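Here the complex is missing a single protein chain, while all its other protein chains stay put.
Each chain carries a letter (A, B, C, D and E) given by its place in the written order, and its residues are counted from 1.
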Amino acid sequence: MQENLDDVVRKTASERMTEQRVANLQDLMTYFDPGLAVDIGNFVLGKLYSRSVIPWKTRQLCAIAALSVLYRPEQLRGHIVYALQAGATKEEIGEAIIQMAIYGGFPAAIEALKVAKQTIEDYSASGSD
Amino acid sequence: MQENLDDVVRKTASERMTEQRVANLQDLMTYFDPGLAVDIGNFVLGKLYSRSVIPWKTRQLCAIAALSVLYRPEQLRGHIVYALQAGATKEEIGEAIIQMAIYGGFPAAIEALKVAKQTIEDYSASGSD
Amino acid sequence: MQENLDDVVRKTASERMTEQRVANLQDLMTYFDPGLAVDIGNFVLGKLYSRSVIPWKTRQLCAIAALSVLYRPEQLRGHIVYALQAGATKEEIGEAIIQMAIYGGFPAAIEALKVAKQTIEDYSASGSD
Amino acid sequence: MQENLDDVVRKTASERMTEQRVANLQDLMTYFDPGLAVDIGNFVLGKLYSRSVIPWKTRQLCAIAALSVLYRPEQLRGHIVYALQAGATKEEIGEAIIQMAIYGGFPAAIEALKVAKQTIEDYSASGSD
Amino acid sequence: MQENLDDVVRKTASERMTEQRVANLQDLMTYFDPGLAVDIGNFVLGKLYSRSVIPWKTRQLCAIAALSVLYRPEQLRGHIVYALQAGATKEEIGEAIIQMAIYGGFPAAIEALKVAKQTIEDYSASGSD
Partner (left out) sequence: MQENLDDVVRKTASERMTEQRVANLQDLMTYFDPGLAVDIGNFVLGKLYSRSVIPWKTRQLCAIAALSVLYRPEQLRGHIVYALQAGATKEEIGEAIIQMAIYGGFPAAIEALKVAKQTIEDYSASGSD
């Protein structure tokens, strides 16, 4: 059972996220508490991000929406990469963010658009698409 | 051109939203400034909510995500109805909200789940689905 | 000096605020710590709300702006009364709030408009204007 | 191992929280997804709330601090009960909240004080202390 | 009618805002959707920022209040420039921000004061006042 969970965690990290970003987050939490870092990884990657009730691309657009109105530029960057990997286009990502001006205000949406533009350009330049 | 915009506004209100909710919001803004109420309705319904870059159902799931982390129960209710009208299931709406516990915390997600449960039950009881 | 401060506190409460609201807030804080309740009253009423660098009406419009985007309906009500007492019109209060849709989103602005409409109607009904 | 986790979850719910509140939250999540409800309960109660790096009372004062500045009255109520059960006094709870006026503003702190006063009075009336 | 709106947009941009900042925001939105960029500019500059129900200087003090408690340093900078252009003094801007410590907490107000100090010094150095 525990092995199974490990497999799910690894699969989610490699197929849906980016292994480098996951490793960085694990390192940060391990600095404070190694055991808790594992528990959190198991829960978020093994139980939540591995689900398929809604498509992964839609899930990432929802994450982008939330991180835009919450004004969390660092995490927004990571989820825009996940959305691009899942096939979201520049237009779809921009649309999800601009709509957020209505719910969370233009200042938050504008900063999110800046992060999105930079992330999309970096992603294209790296030949990942 | 202006007639065109009026048509788009009316079409968006009747097909994608609920006319009663739109009328209530217009009445509230009209109390303070009738002209501005029209300008805002034209912009939000005529220019933003009439777009189709991402599917209307996905757009509503993004709205639900944002309104959950922002802890805006009143507006959340309205957008859950729009999502149900667009064919979203109880499971999809619940999934979009529970994921928000990760980005905006469990207290906001739990309150959003309460609103969603009540709204879905009212919607079913009214024979609208 | 201390007597002076007491006078300023009393003057601010009676001329710029409403004595009932100030008393309610003092009672609440006194339940937890009587000494701190006095210190806070002295600071907020005696040092901050007694200032005149910007006009009291403008100060209240700024407070209304902030409380709208922060989604704090209870305190918003109090400051709308102070703004009305200071001569602000329905149109000015509505304008300050609607502009906030741009900075903090429409859901927060709409809830603030609802509070403002109710407060203005109650204020008019009480014959205070 | 799984039995062990179940035991920890049950122990945390009965000793540190209130079983009724835990059951209500589980019921709400179960309405949307029974499996996820178990996963979340296992993580929050089994992995996080069962820890002892900082004393449970201190942990609850931190929770009260966060829920006060986030303006989450519903969840605040629950954590004030947990703090009372852990031996926190009215003065300590009031102190943790009033300090929050500095970080999150007076409106949030005042609403939190209202919730705290009501919760403490209800708790005393129920003979739980 | 459409020409009229274009004129209002241009007049608002040149008289009340700074053309460079407006152009930067338009460029950003155009990267994602050229048509929507025009619609948003028409609404915000043509319909909202061109109004005169409250004086432009007061409107900018309200914007500064909201952007301070929302902790949006990037947009705050732009609106402090608009306030200075409208004749607001260092003392008035500082007063509007410091009052926000009461509603949104000292950390947000302190960061806003830092942005204000830097913006005012840059503005004076550029010989704009």
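Going forward, contacts are C-beta pairs under 8 Å (C-beta built on N, C-alpha and C of every residue); 3 or more make two chains touch, one makes a residue touch a chain.
All values derive from a computational prediction rather than experimental measurement.
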Among the chains present, which touch the one that was left out? A, B, C, D, E
Pick from B:V69, B:L84 or B:I97: which residue touches the chain that isn't shown? B:V69
Cross-chain touch to the chain not pictured, restricted to A:L25, A:L84, A:M100 or A:A116, is A:L25
Contacting the left-out chain in the complete assembly, out of D:E15, D:E74 or D:E91: D:E91
Hidden partner sits against subunit E at residues 71, 90-91, 93-95, 97-98, 101, 105-108, 110-111, 113-114, 116-117
Absent-chain interface as seen on subunit C, which is shown: 1-2, 33, 36, 39-40, 43, 47-48, 51, 53
Can you list where subunit D touches the absent chain? 44, 48, 51, 53-54, 58-59, 61-70, 72, 75, 91-92, 94-96, 98-100, 102-104
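As a convention for this text, only the chains that are shown with their structure count from here on.
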Subunit E reached from subunit D - shortest hop count over touching chains: 1
Taking shared residue numbers divided by all residue numbers at the interface, is the value for subunit A and subunit C over half (same) or under half (different)? same
Taking each chain's C-alpha mean as its centre, the one farthest from subunit E: D
Between subunit C and subunit E, what's the gap in Å when you average each chain's C-alpha atoms? 24
Where subunit A and subunit E are represented by their mean Cα positions, the distance between them in whole Å: 31
In whole angstrom, the CA-centroid distance of subunit B from subunit E equals 29
Of all the residues in subunit B, which ones touch at least 2 other chains? 33, 36, 44, 48, 51, 53, 67, 70-72, 75, 91, 94-95, 98
Pick one for the touching-chains graph, please: line, ring, star, complete, other. complete
